[in-house]
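Inspection log for the structure reproduced underneath, given as structure tokens.
Shown here: the complex without one of its protein chains, the others still in place.
Let's turn to subunit A:
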Amino acid sequence: MAKITVKVNGKVYSHEVEPRLLLAHYLREVLSLTGTHIGCDTSSCGSCTIHLDGQSVKSCSMLAVQADGCEITTIEGLAPSGSELHPLQEGFKECHGLQCGFCTTGMIMSAADFLQSNPDPSEEQIRHALEGNFCRCTGYHNIVKSVQWAAQKMKEDKAVTA
């Protein structure tokens, strides 16, 4: 067993974990943050995407011990403090960017990281950025629209605060 300390959604946790425990399992089983989903065993589907020190990461592709000392945001902690929802969460609802919801949390986490570095993306850039996240329900059409909606909203929000 190894001891790890992580900050998840603003809260500090310390646990003894098996060295082979995947970060995705740590979040789901130990912290009960079940919004991070597991859809594959080859790090291909993106359902498990979280933010680790501000970068999107597939949490099934690393061990919990590797996250020791890191700051993690999961879907449950994505909404900025004071807001109920992140603009992407609103966008997915507004543009019907989800159906069964299983890919959605990972999709939103990937898109959130992407919009930080590219606040004004083209359709092609959005599709390229989300290529690591599978959705079997939506055909991606409305996911692209959701991300565009959120990008627009974030621009407007920024203009207001500036």
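Basically, a contact is a pair of C-beta atoms (placed from the backbone, for glycine too) under 8 Å apart; a residue touches a chain by one contact, two chains touch by 3 or more; residues count from 1.
The definition used in the following text is that contacts and distances are computed from a predicted model.
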Can you pick, from "sn-glycerol-3-phosphate transport system permease protein UgpE", "Helicase Helix-turn-helix domain-containing protein", "Xanthine dehydrogenase family protein molybdopterin-binding subunit" or "NAD-reducing hydrogenase subunit HoxU", the UniProt protein name of the chain not displayed?
-> "Xanthine dehydrogenase family protein molybdopterin-binding subunit"
Out of A:V8, A:L23, A:I108 or A:M154, point to the residue that touches the absent chain in the complete complex.
-> A:I108
Per the touch definition above, residue among A:Q66, A:Q99 or A:Q152 touching the missing chain = A:Q99
Taking the full complex into account, find the residue in A:T34, A:S61 or A:Q152 that is in contact with the omitted chain.
-> A:T34
Interface with the unshown chain - residue positions in subunit A = 18, 20, 28, 32-42, 44-45, 47, 74-76, 79, 85, 89, 92-94, 96, 98-105, 108, 123-124, 126-128, 130-131, 133-144
